[in-house]
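One chain of protein is taken out of this complex; the other chains stay put.
Here is chain A:
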Amino acid sequence: MKLFRAFSSQASGRHRVLARPPQRVFLVQMISRRYCLAAVTLFAVQSMVALAGALDLVIPDLPSPIPFEFGRAIHLGFAVLWPLIGTMGMVYYFTAAELNREVFSPRLARWQFGIVLTFALSVYLSLSLRIGNGREYLEGMPLLYLGIGLALLLAAYNLVRTLWADKHHITPAAAIMTVGVLFLLILLLPNALHYNNPTLDEAAKFWVVHLWEEMAFELTTAGFIATFFIVSGLAVREQVEKWLYLEAGLAVSGGLYSTGHHYFWIGVPSLWLLLGTLISLLEVVPVAMLVQMTYVGFKSSKLSSKTGIKSKREKLTLWLILSSLIYHVLGASVLGLMITIPWVNLYVHGTYTTSAHAHLALFGSMGFLVLAACYYILSWGSEPTAKGYKAGVLAVLLLNIGLIGMGTALLVAGFVQTYLWRILGQDFMQVRFHLTPYLLARVLAGGVFALGDFLLIWQIYTAWWRTRKQNSPSSGH
């Protein structure tokens, strides 16, 4: 709250940029670097796994030590777990920054890291050995998800105790990040069970596939963006916090009931057609508010260049945040809404159109934000060189070009598939041969994406290496 008072006393003009308060570094912030380092490393591996899987679809009889059905499972496992690990680090780091104090137990955060990494790696290892549970995005054995649930339980406990320690000074950003972590836990637990009922099984799966992405992570990333702008001194607290609880409330209620658009055809009553469609419209509101909040920050940061804040590190973080917002609007909201309309969904569901949406919404919206947070955290205490900054921007551009390329190729493949298979009724396999050029284009775009990935990760590793001593728990902070 000291931070709040410091900001409040200086805030007089609209979007006024404040002088930065000196930032303390807390033990948990140093520990959070481990989470971020693990997350970006898994993200680098993800690109290679994804590229191998995409090649397998276009090169017949491609030799591989892991068969396609388990390779894809690893790809989807990575898609869920690297952002989760990055989010854990992000929430710890920005909660301490936001509250300007240590979390309840840094030791618990350290244990939690060991647990989540062990169980996440066990998911990949077991899938490589062809041991899995065959539920899309949750292909690992249920016991391993219980382990990840344990890590989330520790995180939730640690964060709640942190807020509780000074409950009269809970800030909106810290609160919604904690609620986001609580939701991650609550929504995962039903997925550690086995269901005989296939409809219930599908529904429970979307509690992670949809609700982690479009609700829980939405809360944690909104808290991150708000805190980032505030603690970086790029925007005024009141401006950023003004609608944060409303945005979070809409993200929760909208996110929950818009799960209905995934329930349409899984064996539930037709009520969900109406509920899923109407509430999906509501989901656009928090996205618009997130865009507005970022716009406020951007406007302030633009002003700040005149008054002295010229941090390339923060600019690169902003590049990543801006990238995410593009996909929030285009990939998640516009494309998402288009394919949610029931009579459109009836035809495009179960085609590559869904895959295009998944890439743009899952990595585009959320992945970029987690990368932004990880870069910011791992580069704390350093500034990129002019060359390093340019390389970072180039990496972000390559990631964007690659992602848009993959999304477009899959979208066109989906439309062709819809027309030939669903509308004209051609044989599925015959249609699949027509899709090869688009799947090949996806491989090429995936290659560009992987290049951007490696270049960015290299920049992040360099920043981490440069700052590792000053941010090490033994450095005496």
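Here is the rule we use: a residue touches a chain if its C-beta (ideal position, glycine included) is under 8 Å from a C-beta of that chain, and two chains touch if they have at least 3 such contacts; residues count from 1.
Criterion: contacts and distances are computed from a predicted model.
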From "(2Fe-2S)-binding protein", "protein-glutamate methylesterase", "Cytochrome c" or "Cu-processing system permease protein", the hidden chain's UniProt protein name: "Cytochrome c"
For the full complex, which residue in A:V123, A:V179, A:V240 or A:A332 touches the chain that was left out? A:V179
Contact with the hidden chain, among A:W111, A:Y257, A:Y389 or A:F415, goes to A:Y257
Which of A:T171, A:T317, A:N400 or A:T462 touches the chain that is not shown? A:T171
From the listed residues A:W111, A:Y157, A:Y347 or A:Y389, report the one that touches the chain absent from this view. A:Y347
If the hidden chain were put back, which residues of chain A would touch it? 57, 60-61, 67-70, 72-73, 132-136, 139, 168, 170-172, 175-176, 179, 183, 186, 194, 196-203, 205, 245, 248-249, 252-253, 256-257, 259, 263-273, 346-347, 349-352, 354-355, 417, 421-425, 428-429, 432-433
